[in-house]
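First comes the structure, then the notes that go with it.
Every protein chain but one is kept in place in this view of the complex.
Think of it as A and B in the order they're written, each chain with its own count starting at 1.
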Amino acid sequence: MNSLILRTATPLLSGLMLLFSIYVLLRGHNEPGGGFIGGLIGASAFAVYAIAEGLAAARRALVVPPITIAGTGLLLAALSGVISILFGDPFLTGQWWFPSFAPDMKLASTVVLFDVGVYLVVVGAIAGIAFALQGRE
Amino acid sequence: METILAILVGFLFAISVYLLLSGSLIRLILGVFVLGNATHLLIFVSGRLTRESPPLIDKGLKIAEVGIANPLPQALILTAIVISFSLFAFLLVLSRRAYRTLDTVDTDEMRIAEPEPDTQPMRGRDV
Partner (left out) sequence: MSDMAAWLLVWPVAIPLIGSALAIALWGRPNAQSAIGLIAITLQLVASLALLGHVWTNGPIAMSMGGWPAPFGIALAADTLGAGLTVAASAVALAILVYGLADTNIEQRRAGIIPLLLALMMGVAGAFLTADIFNLYVWFEVTLISSFGLMVLGGRREQLDGAVKYAFLNLLATTLLLIAIALLYGMTGTLSMADLSGKVANLPDDAPVETIALLFLVSLGMKSALFPLHFWLPAAYHTPLPTVSAIFAALLTKVGVYSLLRVFMIVFPDGGEIAREAMVWIAVATMIVGALGALAEADIRRVISYTVMSGVGVMVGGLAIGTELALIGTTFYIIHSIIVSAALFMAAGMVARAGGGTRIGDLAGLYKGAPFIAVAFLISGLSLAGVPPLAGFWPKVYLVQAGLQAGEYAIVAGVLASGFLTLILVGRIFALVFWREATDGARVTAADTASTSSANDSTLLKSALGALAALTFVIGVYSVPVVDMSSRAAAELLAPEAYIEAVFQSPAQTAAADTDSAEAPR
């Protein structure tokens, strides 16, 4: 895409989108938001970047292949369910860790780990599909 | 309200059946898509429609004080939407590849996997 406006705005825009996607991901812990919607926003950041800067640049920006990201996310989500075996609880039971130095922190839990896994699956899968569709043309 | 939505669900089912009876892949895809949406709406109506407060229970309580909306159909619909979205994406890609490879979107002409029999079944040419 050979548009000066788009090319100037995109680095800023996709950076902001990525930041926002992580905000939405973490916000989902107690309020509307979460891994799925955050992942969609994150994936669209890379899709926009690919439109403006080209596919090769977008792949470089993602560092690892999208499918590896998706696989890692799936693995994290699966492991977050298995962790509860250490505490004698059923599969997928949420486990929280409230460290003494930060008793109000609610983020050190398997629930967040699961959501991060979902986020990575969605980013990887949707970015992969978007790249594949752009690559065909 | 439920009556109106029930009629809408029926209307969407009618549209999708009409589209699914067609022989063109494009119409089939659209038919599957409308069918999926009709089904999601059906789940929604099955869970009873209530104009009450969101399904959130106040702090310190174990059960909501006022009547709350049923959250389960929404969870089911969300699951179903994600699944049908991914299957729909697959169908689109598959149909496009099928069109490029087979050069047709008419299902009646897709006979490569099931060709008309050219020899008598179960007999060798030399028998």
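Please note the rule applied: contacts are C-beta pairs under 8 Å (C-beta built on N, C-alpha and C of every residue); 3 or more make two chains touch, one makes a residue touch a chain.
Here the structure is a predicted model, which is why all the values come from computation and not from measurement.
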Residue ranges of subunit A at the interface with the undisplayed chain: 65, 67-68, 70-72, 74-75, 78-79, 81-82, 85, 88-94
Footprint left on subunit B by the chain that the document does not show: 20, 25, 28, 32, 35-36, 39, 42-43, 45-48, 55, 62-64, 67-73, 76, 79-80, 83-84, 86-87, 90-91, 94-95, 97-98, 101-102, 107, 110-114, 117, 119-127
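Throughout what follows, only the chains that are shown with their structure count from here on.
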For subunit A paired with subunit B, centre-to-centre distance based on mean C-alpha positions, whole Å: 27
